[in-house]
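Mind looking over this structure? Questions follow.
A single protein chain has been removed from this complex, and every other one stays in its place.
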Amino acid sequence: MILIHCPYCDEDRPEIEFAYGGEAHIARPLDPSAMSDAEWERYLFIRNNPRGRHHERWRHSHGCGRFFNAVRDTVTDKFETTYKAGEPRK
Amino acid sequence: MSDVLTRSEPLPAEAFSGNQVVIRAAPAMARFSLRARTAAEVSAVLGFEAPAKIGATAHGVACLGPDEWMYRGAPDAPPPVAAGQMVAITEISHRNTAIVVEGPRGAEVLSAGCPLDLSKFDIGRATRTVFETVEIIVEREANDRFHVEVWRSFAPWLWTAITQVAAE
Amino acid sequence: MTRFSAISLIAKALNGHKDWPEQWPDAAPKPAYDAIIVGGGGHGLGAAYYLAKKYGITKVAVLEKGWIGGGNTGRNTTIIRSNYLYDESAHLYDHAVKLWDGLSQELNYNTMYSKRGVMMLAHNVHDIQSFKRHIHANRLNGVDNEWLTPEEAKAYCPPLNISPDARYPVLGAALQRRGGTARHDTVAWGYARAAAALGVDVIQNCAVTGINRGPDGAVTGVETTRGSIACKRIGVSAAGNTSVIMQMAGLDFPLESYPLQALVSEPVKPIFPCVVMSNTVHAYMSQSDKGELVIGAGTDQYVSYSQRGALHIVEHTLAAICEIFPIFRRMRMLRTWGGIVDVTPDRSPILGKTPVQGLYVNCGWGTGGFKATPGAGDLLAYTMAKDEPHPINAPFNLDRFRNGRLIDEAAAAAVAH
Partner (left out) sequence: MTSYRLPQGGRINRAAPLTFTFDGKSYQGFEGDTLASALLANGVQLFGRSFKYHRPRGLVGAGSEEPNALISVTRGPGRFTPNLRATSIEAYHGLKATSQNRWPSLRFDFGAINDRLGMFFPAGFYNKTFMWPRSFWEKLYEPAIRQMAGLGNPPTEDDPDHYSATYAHCDLLIIGAGPAGIDAALEAAGTKKRVILIDEQPEAGGGALADPCLWAWLERSLQALADAPNVTLLTRTTAFGYFHDNFIGAVERLTDHQSEPGHGPREKLWRIRAGDVILAQGAIERPLVFDGNDTPGVMLASAAKTFAVRYGVAVGQSAAVMTSHDSGWRDAFLLKQSGVGIAAIIDVRSEVARPLHDQAAALGIPVRLGQSVIGVTGRHAVQSIEIAANDGTGRTTLPCDAVLMAGGWTPTVHLWSHSKGSLDWREDIGAFVPARPAEKVRCVGACAGNWDFGSGLTIDALPTPKDPRRIKAFVDFQNDVTAKDIRLAIQEGFRSIEHIKRYTTNGMATDQGKTSNLNGLQIASTALARPVPEIGLTTFRPPYTPQSFGALAGHAKGALFQPTRKTNIDSWAEDNGAVFELVAQWRRARYFPQPGEDMHAAVNRECRAVRQSVGIFDASTLGKIEVVGPDAAEFINRMYTNPWKSLEPGRCRYGLLLKEDGFITDDGVSARLAEDRFHLTTTTGGAARVLNMMEDYLQTEWPDLNVWLTSTTEQYAVIALQGPMARKLLEPLVERIDLSPEAFPHMAVREGV
């Protein structure tokens, strides 16, 4: 059970309080109907899935309830940092 | 009509007592969820200083998240009125019920299913967390007294779990 | 290739087992091949075998970064079944089940495919309705599947707790009798040996580090930790590492890799005759020939390549197993391990061509790739040989995420109102 630093609570909290939210910084298109099928596919389905540094979303669902972003190494599962939603990509 | 109805309670009226711990249902109370962008707006609604730090409590109000406060009052307490403030007020008096765990083994009993380090959980702190798979809000009211809020349909399970641990 | 049989075993035994040859040569990379398979799991080795056997392409290399069968092939719970809801899925998985039958004889390697029956438990009204729908759909596709009452389910699997007072009572079960298990390692080794006998090079400890492409964009070969290799056809069958390989060709893929845990108990004498799955409770189990209870646990929630899972996943899995089979509470967990499963948005595999000429892919099998091993190998080989998909795998193309023709087996099992 990994420990996750919630940037809102400013505490390390156990994984079972959190819900994983998939890859981070995928900008939602402002006008989906104007997009090509390829662009829409990329938005909906294409994921980075790297071996190594991964930007991802978490929600402290059984805590403060907030979504936030994290950088984690997918080979070691170690977090590099976590930061609040809306902050620029780290 | 309503005066002939009785409310069914999910928790037993009788306390569990033994092994240096007493577990009982908290008395009925009014509960409101207050949501706002700042503690100042919540304070303006309540008429007293609402805690601004997540996890802090004051005057029956707990700050559970950056935009979330839970206010608990007497059973007949009227709902707070937004009065022009940008505060969303929702009554949750009956969504939650609560179990009070008290005694020298209180922290140990809760630690059976709660993954937080309760020895570092100061008096007056409150937070949402879990007991095994069930969401709870735990508040340390005194060194050996914890107030545990839980949604009512999970309350019987939580009661059974906590009392079983206490009996061990 | 020395033919394996009781007779050859006895003959070799009397000679002190002195002259058993290598089951497959430990090949070194040659400068060029007609086709390269990236990934030496059962799927990749199977593809190489069928390329050589059925489609006449024998200048084939299988490149494995570690040791063959060391990925999900050697880390799964070996369940074989084809009782999927949608026509496309039923055709795909049943193609594999048909190939499983007789595979030991074809490869001359005992893969221990055992049609012990796969029973899926229904715990609520929604499960009953859903499973009956599956059964009817399966029968229309010629896939065997039948409904069992709780009593019939218990007769088929005596350790089952069918008490109506259980937290998740057993209200019935769907049974596919042709479903069962096989021995995972032997599938990889059997394909490797049979493929090598047909001229395929099985190259271990050879990681692909780049995919080379010509001016027209078509593939021209691969870069590896053991040098460059030229070829015009590359089939990628790298499970959880597919995203990483595809990035080398500049392709972003609709895949995410999650940790999946499994565990076995200490071995005991036969007690558990079939495979039982409970999607509602998240537990599935069988007993291996060795006597171990083989149990599939859940995936962890985050993407990871660590092959390491969390304790609470195992706790929940074993709690569920003990509720359905209370006699096993005193059994002991011997070993847990983790795999990396590559999951697509619609939970169905991707098997076909890619936008890069000469680059083919077989991935996205999620938690259920083992059962498809011979079928996936055969269809990848077909697609590579003909440069077009077989009708069975045509629906499982990459384009479906663009044109919306998803095959959503996850949605097929959705929760009721």
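Letters A, B and C mark the chains as written, and numbering starts fresh at 1 in each.
Note that a contact is a pair of C-beta atoms (placed from the backbone, for glycine too) under 8 Å apart; a residue touches a chain by one contact, two chains touch by 3 or more.
Computed from a predicted model, the values in this text were never measured in an experiment.
Participant: With touch as defined up top, name the shown chains that contact the chain not shown.
Facilitator: Missing chain, whole complex, touching shown chains: A, B, C.
Participant: Among C:345, C:358, C:377 or C:395, exactly one should touch the missing chain; which is it?
Facilitator: C:345
Participant: Mind listing the chain C residues that contact the chain we can't see here?
Facilitator: 4-6, 8-10, 13-14, 16-18, 20-26, 66-70, 74, 102, 104-105, 108-110, 112-115, 123-126, 167-168, 185-186, 189-190, 204, 265-272, 287, 289-291, 306, 308, 310-311, 314-316, 318-323, 326-337, 345, 404, 406, 408, 411, 415-417
Participant: Over the whole complex, note the residues of chain B touching the chain we left out.
Facilitator: 1-2, 8, 33, 35, 37, 67, 86, 88-96, 108, 111-117, 119-120, 132-134, 151-154, 156-158, 160-161, 164-165, 168
Participant: Using the document's contact rule, name the residues of chain A that touch the chain not shown here.
Facilitator: Spelled out for chain A, the touching residues are 1-3, 14, 19, 21, 28, 43-45, 57, 59, 61, 65-67, 76-77, 85-86.
Everything below uses one rule, namely that only the chains that are shown with their structure count from here on.
Participant: Distance-wise, how many Å sit between the C-alpha centres of chain A and chain C, to the nearest whole number?
Facilitator: From the centre of chain A to the centre of chain C is 29 Å.
Participant: Please set out, as single numbers or ranges, the residues of chain B touching at least two other chains.
Facilitator: In chain B, no residue touches two or more other chains.
Participant: Please give the residue numbers of chain C that touch chain A in the complex, ascending.
Facilitator: Interface residues on chain C, with respect to chain A: 241, 243-244, 247, 252-257, 301-306, 308, 310-312, 345, 401-403.
Participant: For the complex, which residues does chain B have touching chain A?
Facilitator: 54-55, 64-66, 68, 115-116, 127-130, 135
Participant: Going by the contact rule at the top, pick out the chain A residues touching chain C in the complex.
Facilitator: 1-2, 15-16, 19-20, 22-23, 37-38, 40-42, 44-51, 54, 56, 72, 74-77
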